[in-house]
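What you see is the complex with one protein chain gone and the rest in place.
Now for subunit A:
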């Protein structure tokens, strides 16, 4: 397949996607006939980041932090309450008609659950070839079967299985089908929402390697959403940590995993189970108490303050902004940001 593979290096390219203060509130309504809004679940509450060509941005956070809503917003499966996102300078949320179709072609998605994200009544050939129905100019009718077989081969499936149905494949193979479908239109960006969390460990590694190999081959950019911090470290160039709808810290993989300055990131990293008994013995584990507060009623000021051991008066009254602080030059939304003693 023709792709700009040769000139790609790990050096970051230009910014292709730029997300600016994205907000998504889901209304909570009461009443049957006269529905009135009584509140809002603030799923995504002011998220900004940039994605450069050929890079992987990892997004980590616990359930309810808004990471999947963020993915759905980027794919325009949800309409944002406020904020903008531009792809090559064009506004994703203002586009319509032919322009929207062109933009969508550039961004594709791989979903979490390989069992429900493939239509059980369609053959693999129809599933992977369906994008060509919507974008007929991407592959002329006569060459489609050939293109689909090529795609199956690229993701490591047997091209002869084009007439099989999803239930005839294992979980890992099904995830490969989902990846082939995402690749069909040769997008620049693939949004992966928990792409390996439903897979067994030995299969998970195969799919991660495939994603990395495809990135090198086609110069793809990934937004890689996951709750598994080890997987995210493995695959990401930069990492954003989300808590209750906000990015609390964002930086290079090294800045986040070796020099995290936000207490939540530090606690999250220290809670990751590590199998190596020797490493475990040396680890300084921070145990957070309590649960994540409801996104319908987040705490005032800093949203993490109710579980934070550093919380002071100021944390309840003033919301910390993600700005560069002296501790380490990457944005961290904490009044008391500082690098912790080595975590591992």
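In this text, a residue touches a chain if its C-beta (ideal position, glycine included) is under 8 Å from a C-beta of that chain, and two chains touch if they have at least 3 such contacts; residues count from 1.
Operating definition for what follows: contacts and distances are computed from a predicted model.
Per its UniProt entry, the chain excluded from the display bears the name "ATP-binding cassette domain-containing protein", taken from "Molybdenum cofactor biosynthesis protein MoaD", "ATP-binding cassette domain-containing protein", "ABC-2 type transport system permease protein" or "Carbon-monoxide dehydrogenase medium subunit". For the chain missing from the display, the contacting residue among A:28, A:77, A:271 or A:314 is A:271, taking the whole complex into account. Across the entire complex, the residue among A:50, A:113, A:212 or A:338 in touch with the chain not shown is A:212. Of the options A:204, A:221, A:261 or A:332, the residue whose C-beta touches the omitted chain is A:204.
Contact with the chain not shown here comes from a single listed residue; of A:229, A:242, A:308 or A:333, that residue is A:229.
Residues touching the missing chain, restricted to subunit A, are 62-63, 170, 172-173, 200-206, 208-209, 212, 227-231, 233-235, 253-254, 257, 267-269, 271-277, 279-280, 285, 287-289, 291-292, 344 (touch as defined at the top).
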